[in-house]
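In what follows, a structure is listed as C-alpha cells, so that the remarks can point back to it.
Taken from a larger complex, these chains appear in their original positions, while the remainder are omitted.
As written, the chains take the letters A and B, and residue 1 is the first residue of each chain.
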Amino acid sequence: MDRAQLNQRLPEVVSTLVQSVKSYAHLHHLNRVFLPSREAAVQIVQKLRELAFPGYFGQLGLTTSNLPFRVGQNVMELSDLLFDQVRCCLRYRAQIPDASEEGVSEHAEFDSEAAAIVSKFLDRIPAVRELLAADVQVAFESDPAAENTDETIFCYPGLFAITVQRMAHELYEQDVPLLPRMMSEHAHSVTGIDIHPGAKLGRGFFIDHGTGVVIGETTVIGDHVKIYQGVTLGAIAPAYGQYLRGQKRHPTIEDNVTIYAGATILGGDTVIGKGSVIGGNVFITSSVPAMNQVSAEQPRLKYRARGPKKKPAEGEVILDFQI
Amino acid sequence: MDRAQLNQRLPEVVSTLVQSVKSYAHLHHLNRVFLPSREAAVQIVQKLRELAFPGYFGQLGLTTSNLPFRVGQNVMELSDLLFDQVRCCLRYRAQIPDASEEGVSEHAEFDSEAAAIVSKFLDRIPAVRELLAADVQVAFESDPAAENTDETIFCYPGLFAITVQRMAHELYEQDVPLLPRMMSEHAHSVTGIDIHPGAKLGRGFFIDHGTGVVIGETTVIGDHVKIYQGVTLGAIAPAYGQYLRGQKRHPTIEDNVTIYAGATILGGDTVIGKGSVIGGNVFITSSVPAMNQVSAEQPRLKYRARGPKKKPAEGEVILDFQI
C-alpha cells in the first residue's frame, strides 16, 4: 500500500466511523446543548488562585495602590467566565438543545439562575480565603522542609488541591452540575490529589506531597487534620455502585487526626476519633476510638544470604526477590 | 563576578559541554534519523479521543448533519499525523540517517509499511469504540459519585487512560516502535495511571481515581474487572531485567475480579481467579483461587495515651508517631 492508496481508503473509513458513532448513543454528544469547556474551567481555577493569593501568580508587581484595579479586573473576568459556564451546566442538566437549532432567548430562566449562583459564589470567596489562611499557616508549621509560608503557596501541590476543592465545593453546595468536578479533576491531573468537590474539609487542613491521595464525595474531615501521600478516604464498593448514590459512603475524620502515607480508610460508618494517628499502609474498615495510634504489626524479617550482584550467565535469571 | 564576566565564560562552558556530549554516545541522538515527536503523539491522542467520544472534546456543536464532515476532517488529519509518525518510528528502528544527509526517496519501503499500518489501525477504531462503550457503562454503574455517563467521559481519568491504552495497544500489536509508549506515557503524565501499551484489557474495565496504578506489559485482564488507585500489576524484578525480555512477567486477572486501593500483585505466573476480591494494600506474589476474598490481617491496635497537642518548648520534639 502507498500513501495515495491510504488516502483513497479514507472515505470508507469515515463512513464506517459515522456508523459507529450512531451505534453507541452514550458515547456521543450529538444535537445537544453545549457542554461546559475544560479550558474555561482551567481559566476559572487560575483566576481564583490569583484572588486567593494575590501577587504570587499572574501579573507581577502588585502594590497597595494597584490592588483594587487588579482585583477589579480579575473579578469582572471571573464573573463573565463563571456566568457562561454555570449557565452552560444548568442548560446541560435540563438537556436544552443548542442555540443553532433553537433560539437562546427562550431560556432566560437559566440566565437568572446562573447570575444568582455566581453572585452568591463571589460573596463566599472571603470566607474561603479565611480558611486558606489557616491552611497556609499549618502547612508551614507542619513541614520542616518549608522555609516560609511563601514557599507553601508557591510550591506545595497539597495547598493547590485544597484551594481548588474549597472553591469547587462552594459551587457543589449550590448544586452546579459538572463544573465543580471539572475544576477538581484539573487539580487532580496537576497534583495527583483527587478530592471530590463534595467532601467537607475542616480548618487548617494539610496534605503533604499528596500524590495518590483520594478523598471521596461524602468524606467529612475535622479541624487540624494532616494526611500524607497515597492516603485513601474511600468507599466499600458495592457490586452495583449506583444503588449507593446519595448515601454517606466515605469516612469521618475527627479533629487533630494524622494519617500517614498509604493508609486506606474505607466506609461511611468508619469514624477516626479525635487526636488519633493512623500509621502508614494500614487498611481500615472500622472505627478507631479517640487518642489512639493504629499501626500494622511490624513485618517479620526474613534473613537470607544474598550473593553479590553479578551479571548472570546467558539465560540465567536471578530474581531480586525470594518468593 | 559580574554579568559581563559570566558572558565571557560562556564559550569555555560551551566547549566543555560539546566535549561532554561527545563522551557519552548513548545520551545524544546525533547524525541519526529523526525521532518521533512528543507533540505529534499528543495531537494523535487528542484526535483519537475526539473520534472515540464525538461532541465531548474539540469543536462545539456537533449535529447529525455536520457529523460526517467533522469525522472526515478529523480522520484526514489523523491519518496524516499517524503516517508521518509511524514512518518516523520505522525509520528509527532501522537506524536510517536523517534526510539532510541522505535522500528520502530511497526509503520508500517505510512509506508503504507505514501506509499499511495506518490503514489497518483506522479500520480497528470502531472495534475499540465498542469496547469503550462497555467501559463507559461500567464506570457509571460502578461509581455512586457519577451522575451520568457524560460525567465519566468528561471527567474520569481512568477512562482517559483506558481509551489511550486501547488505541496505543492497536499500534503495539502492529509492532510500531516508540509511538505507542509515547502515547501511553502522555496519559500517564496526565492521569498518574501507567498502563503499558502491551497489556491485554478485557471488556468493561473500570479504574477508579487511578493515581499510581501500574499495569505491566504482559498483564492479561479479563472482563468486568475493577481496580482502584495505587494498584500495581507488576513483575518480580530480576537482578538483570533484560534477561526477561519477551517473557510473561506480569499477572493474569480473570473475569469479575475487584482489586482495592494499593494492592500489589506481582509475577507472570500469578493468576487471580474469577470473581475474587483483593483487599487494599495487600502484597501478593502467588495465585489466588476463584471466588475468594484476600485481605491482610487486621492491624493490631496499639492503645497509648496521647496528650493534647500543644506547642512544645523550644528545642523539644514531640513525634506524632510512636516508634
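Observations, loosely collected:
Basically, contacts are C-beta pairs under 8 Å (C-beta built on N, C-alpha and C of every residue); 3 or more make two chains touch, one makes a residue touch a chain.
Only a predicted model underlies this, so the values are computations on that prediction, with no experimental measurement involved.
Of the identical chains in this model, 2 are shown in place, and the full complex in the file is built from 3 copies.
By our rule, only the chains that are shown with their structure count from here on.
Chain geometry summary: the mean Cα position of chain A and that of chain B are 20 Å apart. Across the complex, chain A meets chain B through its residues 1-3, 5-7, 9-11, 13-21, 24, 26-32, 34-35, 37-38, 92, 98, 100-101, 177-178, 181-182, 185, 188-189, 192-194, 196, 198, 211-214, 216-217, 224, 226, 230, 232, 234-235, 237-238, 240-247, 249, 256, 258, 260, 262, 264, 266, 275-277, 279, 281-284, 288, 291-297, 309, 311-312, 315-321, 323.
For chain B in complex with chain A, the residues that touch the partner chain are 51-57, 60-64, 67-68, 71-72, 75-76, 79, 83, 111-112, 115-116, 118-119, 122-123, 125-126, 129-130, 132-133, 136-137, 140-147, 149-151, 153-155, 157, 190-192, 208-209, 211-212, 226, 228-230, 236-240, 243-244, 258, 260-262, 266-267, 279-282, 285-286, 295-297, 299-306, 308-309, 320-322.
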